[in-house]
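As you look at this complex, bear in mind that one protein chain is not there, while each of the others sits in place.
== chain A ==
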């Protein structure tokens, strides 16, 4: 099966948070959602953007973990903390540049997006990208992603899709397009 990855087109988000509701439906998620949808400027506009784990190639959360509780799967997914190893120090929640890992005070345990490892290990799309009614979250093959990246590159080489490193901290397995994807679209008439 061709490798597939999560691609985020922020401009499409309508703030329905279906991704968060669906997150609870993945096996191994303990019915808890693991990501965020943010209001951009709620007193001015209804614009929202998803804030999902980007599954960094060299993840700060895992690097910061003194107990090596955060494993990286063969799919590239940065997994939730192993229950038996996590010591509840919360280093990961501070280290992550995007503020993704959540912390359960009662269980003294970090939990985060594992890109629905229970599904994606079998080539089934993660719940968030499955249900997203706007195609903000998409589960793409590498060739589909290449099409997206060429379509959303602006004249003058201005950045749209995350084919280069900035503005993200470092290389990520999840690819994103920031708001503004329609700027380069040629109108039909």
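Quick note on the criterion: contacts are C-beta pairs under 8 Å (C-beta built on N, C-alpha and C of every residue); 3 or more make two chains touch, one makes a residue touch a chain; residues count from 1.
Heads up, the rule we're going with is that contacts and distances are computed from a predicted model.
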item: Omitted chain (choose from "histidine kinase", "Sugar ABC transporter permease", "Assimilatory nitrate reductase catalytic subunit" or "Gas vesicle protein GvpS") - UniProt protein name; value: "Assimilatory nitrate reductase catalytic subunit"
item: Missing-partner contacts on chain A, residue numbers; value: 11-12, 14-18, 20-22, 24-25, 27, 42-48, 118-119, 122-125, 127, 130-135, 181-182, 185-189
